[in-house]
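Notes follow the structure.
The complex appears here without one of its protein chains, the remainder shown in place.
Each chain carries a letter (A, B and C) given by its place in the written order, and its residues are counted from 1.
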Amino acid sequence: MKVILDLCVIPLGVGVSLSKYITACEQVLKEANLKTYLHAYGTNVEGEWDQVLSAVKQCHEVLHQMGVPRISTSIRLGTRIDRQQTMQEKVESVEKRLKGKKDKRPKGKGHF
Amino acid sequence: MKVILDLCVIPLGVGVSLSKYITACEQVLKEANLKTYLHAYGTNVEGEWDQVLSAVKQCHEVLHQMGVPRISTSIRLGTRIDRQQTMQEKVESVEKRLKGKKDKRPKGKGHF
Amino acid sequence: MKVILDLCVIPLGVGVSLSKYITACEQVLKEANLKTYLHAYGTNVEGEWDQVLSAVKQCHEVLHQMGVPRISTSIRLGTRIDRQQTMQEKVESVEKRLKGKKDKRPKGKGHF
Partner (left out) sequence: MKVILDLCVIPLGVGVSLSKYITACEQVLKEANLKTYLHAYGTNVEGEWDQVLSAVKQCHEVLHQMGVPRISTSIRLGTRIDRQQTMQEKVESVEKRLKGKKDKRPKGKGHF
C-alpha cells in the first residue's frame, strides 16, 4: 500500500531552536531512500506504508538518542485504491488549474 | 517504545455519513487489545509503537476493503523517555489543576 | 457558521511539563462559554466559528503572556451545511453502532 504522508516532528524540552532535530529527521528519511519534500511546517514523504512508517519511528528513536526527552508529532497521511498518485501530481493538478484561471483574467487586473 | 496516539480517519468518496467507517476503525483498535478513548474528533490510543501503528494500517486496509476509494488520516503521536505517562494521567493532571483553580474562586462567582 | 474544533496547543521552550499551560487554555475556553471536552491529546470545542477561533487566539496570547516563547498548535475543524451536528451526537452515533455490533456477537466470545 502506497502512502503520501506529511510529517511534523516537534521535540519538547530542548528549547526553541529545533532545526538541528528537523535536520536529523530529514537525514533519516533520505537514508531510507524515500522521496521527500521539505516545507515550512513539515515534510512530505512518499513510499510504501511500512517503509515510510518505519522511518517515522526511526525519527523518534534518533531524536530520543540525541537527548530529546519528549516528542509530539503531527502527521497527515493518505492512501487510495482508485488510482496511483504521486506528490508531484497532487501539486501539479492544482497549479495547472490555478494557471488556467490566471490566464482567463483580463490583462493587468490579476492579483498574482 | 510506548506511544500515545490520536487518530482521525477521514474516508473520501463515500458521502458525508462516516460513522459506519469510524465504527469499523474502533473495532480494529479494540480487537488489537489497545486502550482506546473515543472523542468527537478522533480516538486516543495507547500502547506499544509497533502494535498501535500496525492497527492504524489495518484501519486503512479494512476501510479500503469496505469500498472506500481514498482515505486521509490525521494523527498526533507522542513518545517520551523521561518518564512513563498514560492517557488517563494526562487528562487527570489537567483536571486536577482546573479543580484547584475552581476551588480557589470566591463562592458564587465561578463560570463553571 | 457552527464549527466543531479539536485543539492541541504545544508550548515550546518551557520544558516537558505542559499541564500548567493546557490548564490555562482550558480556562480561556471555559470563560468564553464554549462547550469543551478534554481528552488525552487535545480538547474538543463546539460553537460559532468567530467565537471559537477567537478563543484559540486568546490561548496563544495568554500563553505568551505566561512567558512561553514559542507555540505550535495542531487543529482539526469541521463545518457542515447539510445538517446540524453536535460533538455529543458525533460520539453517540459511533457508540450506538459499536453497541449494536457487540450485542450481535455470540455470548462469551466478545473482545469488549
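Note that a contact is a pair of C-beta atoms (placed from the backbone, for glycine too) under 8 Å apart; a residue touches a chain by one contact, two chains touch by 3 or more.
The structure presented is a predicted model; accordingly, all values stated were derived computationally and were not measured.
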Touch partners, limited to displayed chains, of the chain removed from view: A, B, C
Missing-partner contacts on subunit C, residue numbers: 1, 13, 49-50, 53, 57, 60-61, 64, 69-82
Residues from subunit A at the interface with the omitted partner, ascending: 4-6, 8, 16, 19-20, 22-23, 26-27, 30-31, 33, 37-42, 44, 46, 74, 76, 78, 80, 82, 87-88, 90-91, 93-95, 97-98, 101, 111-112
Absent-chain interface as seen on subunit B, which is shown: 10, 12-13, 15-16, 18, 69-70, 72, 74
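Definition applied: only the chains that are shown with their structure count from here on.
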Superposition rotation for subunit A onto subunit B, Cα-based, multiple of 5°: 180
Subunit B and subunit C, separation of their C-alpha mean positions in angstrom: 11
Approximate Å spacing (C-alpha centroids) for the pair subunit A, subunit C: 25
Overlap residues in subunit B, where contacts from two or more other chains coincide: 74, 76, 78, 80, 82
